[in-house]
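This is the structure I want to talk about, given as structure tokens.
Partial view: only certain chains, each at its native spot in the assembly.
The chains carry the letters A and B, assigned in the order they are written, with residues numbered from 1 in each.
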Amino acid sequence: MTREMARIGSVAEIRARARAVLPRAVFDFADGGAEDERTLRRNEERFADLALLPRPLNGAAARDLSVELFGRRLALPLIVGPVGLAGLFWPDGECAAARAAAQAGTAICLSHGSVCTLERFAEAGAAARWMQVFIYRDRGFTRELTERAAAAGYEALVLTIDNQLLGNRERDRRNGFAIPPRLTAGTLAGMARKGRWLWRMRGEFSRITFGNYARPGEQANVAALAARMGSLLDPGMSWRDVEELRRIWKGTLLLKGVLHPAEALEAVACGVDGIIVSNHGGRQLDGAPASIEALPAIVTASGGKLAVLLDGGVRRGADVVKALALGARACLIGRPWLWGLAVGGEAGVAQVLEMFGSEIDRVMGLSGISRIDAINAELLFR
Amino acid sequence: MTREMARIGSVAEIRARARAVLPRAVFDFADGGAEDERTLRRNEERFADLALLPRPLNGAAARDLSVELFGRRLALPLIVGPVGLAGLFWPDGECAAARAAAQAGTAICLSHGSVCTLERFAEAGAAARWMQVFIYRDRGFTRELTERAAAAGYEALVLTIDNQLLGNRERDRRNGFAIPPRLTAGTLAGMARKGRWLWRMRGEFSRITFGNYARPGEQANVAALAARMGSLLDPGMSWRDVEELRRIWKGTLLLKGVLHPAEALEAVACGVDGIIVSNHGGRQLDGAPASIEALPAIVTASGGKLAVLLDGGVRRGADVVKALALGARACLIGRPWLWGLAVGGEAGVAQVLEMFGSEIDRVMGLSGISRIDAINAELLFR
């Protein structure tokens, strides 16, 4: 495995490797987007449209990638973002990622849909850990998760606002993707061709479920999951719920999934600490703008009164630098670390973080920038 | 058939299935456009260019998709549009579609070129039925059709203004498409490979003609059809004809095929009730703009004095929402329901309408929109 990983030098390559080792339904679950996957592609394409204008003679003998965020210094402006079911990609995948994040000196945000429970994750060693939640129809469950997160020492609570209805993920439907994995002739055949993953996961299948709230042993195919989510998640959530959460949660509070500047203005009014500009990686509303094109108006609307982060389409260190140049304080990654996890577990996630760190460092060095806060709009070519 | 349809979850998939079951000449008759098919492709591409900016925290616990149109409440802002020869795709296809529309709670517009007569269609069960006509060289025939539509209880008359000369449909020419189907070695070979369609339609061939005015039994290939249309349709039609129609038709009157704002202004002056922005699905003037890009200027020109609908390139619920955000009151679909009809008859059309309803509902839910009239330009990303 180590030799295999040594040959990998980019996120694109680790994705190709993940595709080779994972059953198709599992790979597609992470890789796919909603409907025609336009927003999925647009996330990456709009980064490619932006160009950087370096000033090498400013001199950057050494680069300091660290960034102060919500009172904590992170070693690089990149956070391991929340993705569901990481435990499907590697045994105890969430905890493996937590150790990699801790080693890299950055924060990690646990998904509500994690396989392991938030309490177990809290013991995995992540110094800076965030917890992601929803507004459930049963507001008591939102409160319960929040209280459990506080008790387990999570520093930040991330309220995802763009998942109140399940996105129309056509790859999952076509693949008959189910949680826990449904053993049909087709899926068994698909898995059999991926022997290494199958062997590694052999003891895990019965445990793969939503650790934080699913009833264990329950067979939840996509249709059933959608129904269940329908009864759990509340499309009627509103700013009153944000206010209530703000009242009960004493730590850092972030909203994830903000695209409209009007929502940034309201977030400021609600006393939220941060916004994550995101379209859920193109997995929810196909037709939403790319995160990077929605970012500038959000930064303007928030007027410096809260931290703006960005998630969606980040595949290179240069993407992180472009987001920072447009006013983001840091970026989150989702698929890239899942791919690393699928290929090498903790070491795979660590390698992804190292690649990003190395790429950000090189871009800064070539641009004549020594510190993260020296990255600004001057760096962009118009 | 039901299992086959259960695996289908998008208009693109139902199109692929229709392509598999239909003889090529029949599939192409519906699928093709004029000349280089630029307007055909542009209709879809310009929808893809638009992006939606959701505000999920506005809250949309339940979504009401219904819309009031010409004094009637439709269950969703989507109307089954007029397409000729639907009876070629499924036995008694127009009536099958009428039942599906009724079940979905929306309106359906019969094509002048339907296989079944307008009187028979009126008995098929559609609550809200519209009738589409042309200005024929023989104005008496226009008046006759209009009177028959009134007698049969049609609520709206749709005057199509962009078909006064037959479009240059190169696929039909190359395929030797003829009505009723011409039995040559080539077409027989093509049909033989589509056994299911052939078996289903075996008793229908002699009846496939233009129910409302063709002479039964007549063999009309494309050249003959063009000649015949040439003698039936009148490129000399003018606003005087619209005024005359307005005088004799007491119900709702719509113009279909408006692209130029100047025509919207004249339509208002003529007392027309509605305009359907359309380029005939790219089947007439190749080089016309996409319907969705022509829409805004028409909405502005009409100044709220009549209802503006849109037809052309609508393939997703998100497309409907985008058209509404730009000022349309509802959309029409053509090819999508024909594809559904070819795959599953009434059930196929019903499934297409359900898919649209489900997609519109999801887009509204994810965008924080509860009612159709809350959809406006704020929803669009600039």
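Brief remarks on what is shown
Note that a contact is a pair of C-beta atoms (placed from the backbone, for glycine too) under 8 Å apart; a residue touches a chain by one contact, two chains touch by 3 or more.
If you're wondering where the values come from, they're calculated on a predicted model, not measured in any experiment.
Identical protein chains form the entire complex, numbering 4 copies in the structure file, with 2 of these shown.
Throughout what follows, only the chains that are shown with their structure count from here on.
Rotation angle relating subunit A to subunit B: 90°, from a CA superposition, given to the nearest 5.
The touching residues of subunit B, counted against subunit A in their complex, run 7, 9-10, 12, 48, 50-62, 316, 318, 322, 359, 362-363, 365-367, 378, 381. Only residues 35-36, 38-39, 42, 161-162, 164-165, 167-168, 170, 173-174, 234-239, 242, 257, 259-260, 262-263, 266, 284-289, 293-294 of subunit A touch subunit B when the two sit together in their complex.
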